[in-house]
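A single protein chain has been removed from this complex, and every other one stays in its place.
Showing chain A:
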Amino acid sequence: MPKFEYAPAPESRAIVDLASSYGLFINGELVDGTGSSFKTINPATEEHLADIAEASAADVDAAVRAARAAQTRVWGRMSGAERGKYLFRIARIMQERSRELAVLETLDNGKPIKESRDVDVPTAAAHFFYHAGWADKLEYAGLGTSPRPLGVVGQVIPWNFPLLMLAWKIAPALATGNTVVLKPAETTPLTALLFAEICQQADLPPGVVNIVTGAGETGRALVEHPDVDKIAFTGSTEVGKAIARSIAGTRKRATLELGGKAANIVFEDAAVDQAVEGIVNGIFFNQGHVCCAGSRLLVQESVADEVVRRLERRMKTLRVGDPMDKNTDVGAINSKAQLQRITELVDAGEAEGATRWTAPCELPTRGFWFAPTVFTDVSQAHRVATEEIFGPVLSVLTFRTPQEAVAKANNTPYGLSAGIWTEKGSRILWMADQLKAGVVWANTFNRFDPTSPFGGYKESGYGREGGRHGLEAYLQTGEGA
């Protein structure tokens, strides 16, 4: 029995007012869909949370028509300053209702309340604040003198950061004068539906934001809809490729933010205690359900044993369990399907001869759980080193020289992010220059800010989100504008 046991410190769910069923948000109103419905559950308990409408092709069409009307009649004509006021209002309401959003996100997603409270919700609000400021300054963004909106944007987002990905998508689209039809992931629709309520509370003109819930078919109807001008997608590389194929030959533009297998590179001169924290944060943050997760640890051979020993010691202190407990560090896996995928890859890792170590922890009996795990003796050819696991599983590889670190880090079809840990500034600059990754963190990992562009190389996608670069993806610029 530990000397200093932390008593349960559960966040109250009383602040959330869950309905038994939810419709679609079309033209400013929550309406019943014409399709069937599906259930959303709490992955930590398998508790049924609510029934969600599955938008049919007809529903998607209604949403796109509402978005088109709002874009041509209201939002596209409104001055940037006025649009900015709405975005500021949305941002403030998100802050005011932050606890409600955080609790709902944790219930529906399984992530620790600590993360939804301290990362997801504040960063989502920050995206609205940041883009609100751009709305009346687009002519000065260096994207031509009269940048114009694209029109109607279809947006499809994943389940790992439901509200935050919504903010990444909606805030820049609205700031630049576009209207949107957004499809949240089928396992995590609830915060998007609460966001619909926030749009109403902010008096956002009807049709500017439309939210259609559903699974793959709904997403396909949205992507293939002829009156959508642009697709913005975050999710798997497999679906991203399908989207790129389906819109090839059309006028539609696309930004795709896809998978990753990021290298987190630790040199022998790194600040070792902070590097260990960065490794932990890189792969166990959000249960490893992070496209830019540092899932491949590349550690210099001279310090590999020492770093792994310290890492395993640190992993023993991770608190895995009830996501609603304020002291939980690692929550539930988002779905049964994802848990199966993680289990399959981990089994493959063992079968291929990598050495598995799992932090000792008691997992709840109900819900979907996977204990933090690290693989050593991993070769570049193992599946755990090449495939995106999207779970709390780290593969450790070693290198001898900076050149070898770069070669191994870049030896992947992905290129979303990378981390460098060294006390030598010149090496950071040299490495950042060599790495084929959209984001390179130096002596930190998994830091997100609305001012900083985010996006991938190679099969991690194209286009950037956030910052000035992110605006460009939502604007017609240059001579033709």
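Criterion: contacts are C-beta pairs under 8 Å (C-beta built on N, C-alpha and C of every residue); 3 or more make two chains touch, one makes a residue touch a chain; residues count from 1.
One rule holds for everything that comes next: contacts and distances are computed from a predicted model.
Engineer: Please identify the absent chain by the protein name in its UniProt record; candidates are "ATP phosphoribosyltransferase", "4Fe-4S dicluster domain-containing protein", "Deoxyribose-phosphate aldolase" or "Multidrug ABC transporter ATP-binding protein".
Structural biologist: "Deoxyribose-phosphate aldolase"
Engineer: Of A:70, A:153, A:270 or A:393, which sits in contact with the chain we cannot see?
Structural biologist: A:270
Engineer: For a quick check of understanding: of A:162, A:214 or A:278, which residue touches the chain that isn't displayed?
Structural biologist: A:278
Engineer: At which residues does chain A meet the chain that is not included here?
Structural biologist: Those residues of chain A that touch the unshown chain are 2-9, 114, 118, 269-274, 277-278, 317, 326-327, 423, 443-444.
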